[in-house]
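Worksheet: one structure, shown below.
Of the protein chains in this complex, all but one are displayed in their positions.
A and B are the chain letters, set down in written order, and residue numbers restart from 1 in every chain.
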Amino acid sequence: MRRGDLTDVIDALREPVRAFVRDARVRVALVVDPSGQLLAQQGLTNGYEVANVASLAAAAHASARALAQLTAAERWNYLHQVGRERQLFLAPFKTPAEELILVAIFDDDSSLGLVLLYFEDFARRVGDLPQFRTVDAGGSAETFEADLEAGLRHIMPPDWL
Amino acid sequence: MSDAGIPDIQRWSEEVARDPAAPAFLSLARAYRRQGRRDAALRICLRALERQPTHVEGHALLALLYLETGEREKASDEWATVLRLDPGNFDAHRGLGFVYLERGDYDAARRHLEEAARVRPEDPAVRDALALARAGGVGAPAGASGGAAGASAGADAVMPAAGAAETQGGAGAAGHTASREPRSVFEELMADSRFLGALVLDVRGAVTAGTLAMGGQGGDDVLGAVFGEAVEEAARLAGVLGIGAWQGILLHTDAALLNLSPLGGGYTLVVAGTPDAPDDWMLRTADRARALGRAFMGV
Partner (left out) sequence: MSDRLTDAVGRLSRIPGVLGALLVDAEAGLPVVGELPDDSVAPAAAALAASAYRRTGRAVGGANLGRLASFRLEAASGQVLIAGGGGLLVVVIAEPGTPLGLVQFEARQVAEALS
């Protein structure tokens, strides 16, 4: 999605993401829109990793949504992957304006239960932000690369890109 | 501190644009704050702290910014973070002292203000506020009635200076009324062979009084951090279950029976017994230890 107000959106998401990371005790949290545009991130310091996670999250969301439609499920709730040391949590959530995706990476300092508990709060908090209360124009496959880069430029220092 | 000129701000802006956690973020945020651009200053601090969450001065400045926008809880959180990172930080003790004073929690206010006064005994705002806290809020000296707002009065004076905050280590026992040695506060309980010791921890988890005669690694100060985790999680659990404020925690391990309870004034009491000691013995012993701890701490 192309946004004239991207800086405003990124600033507005900063505090809810910070609170989520603190309360759910996750190591990394990213907010991405379905086109792969990065809107917020905390915990990763490498721009290459951030870009990868953002685009993979968007792709995972698209395929999970398609699978949900094929199986007549209304929507998919979350994806949880347990690794040897770290776990991945990926979940869509709705705001009045659009659907967003939260990606969280955590270790044994947290748990799926704790992440789910604070994810609900987080989604509600983001949905209440004025920046997400009005419907914006949708994105398209053509804008994917440009959107991704625009998000990264706002969030990561230029020398990391 | 003189006002920053436009070229300075431009230079800092460029540095921060390249790297939000560049050292210039602090100068830039301070300059914006002096110009009244608090939102911009807040954003700069938040962005920098995402990448440098242990930056003491960043958290201290964020506390002031929150305070100035009336967000006292957030300001208190930031000062608490500062104290975790830098236990003797003057600005954080002073800020929390004013916030507690404003809330009417005179014991906690006195404790923080005494720590602040230890670092800067000549600070008039701290001196006045301390007198007020010691009087239990009665007979406020002139100039000490500003509550938490006093913490940001004379903005630059409150700005942290790197390395300026130096206080005693953990065992200050500020505010205790008795004259006995802090480690021997619970000595009279040692006659019972099931009693393994007791500790008084301050808000930072530092040991203020007592000692444990058992095999903790790295001494009693490490235990303070350990029990801090139990208390933090217990408070969250009690909150979500709606069962009110926590009053005690009993931990059974194969090496000990441990009881944690709030002592008042922000202090926590930890009592340790042998693993075979009955729970009711522990509760009675903890009662006695609480009385001794309170008498010693003056809470």
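In the analysis below, a residue touches a chain if its C-beta (ideal position, glycine included) is under 8 Å from a C-beta of that chain, and two chains touch if they have at least 3 such contacts.
Being a predicted model, the structure only gives us computed values, none of them experimental.
Peer 1: For the full complex, which residue in B:26, B:256 or B:277 touches the chain that was left out?
Peer 2: B:256
Peer 1: Which one, B:40, B:131 or B:238, makes contact with the chain that was left out?
Peer 2: Answering carefully, the residue with contact to the hidden chain is B:238.
Peer 1: Hey, which chain B residues sit against the chain that's not shown?
Peer 2: Residues 214-218, 222-223, 225-227, 229-230, 233-234, 236-238, 240-256, 258, 275, 279 of chain B touch the chain that is not shown.
Peer 1: Suppose we count only contacts with the excluded chain; which residues of chain A make the list?
Peer 2: On the side of chain A, residues 25, 108-114, 116-117 touch the unshown chain.
We adopt the following convention: only the chains that are shown with their structure count from here on.
Peer 1: Let me have the rounded angstrom distance from the C-alpha centre of chain A over to the C-alpha centre of chain B, please.
Peer 2: A distance of 34 Å separates the two centres.
Peer 1: List the residues on chain A that touch chain B in their complex, please.
Peer 2: 11, 14-15, 18, 42, 45, 117, 157-159
Peer 1: Can you tell me which positions in chain B touch chain A when the two form their complex?
Peer 2: Contact set of chain B toward chain A: 17-20, 43, 46-47, 50-51, 240.
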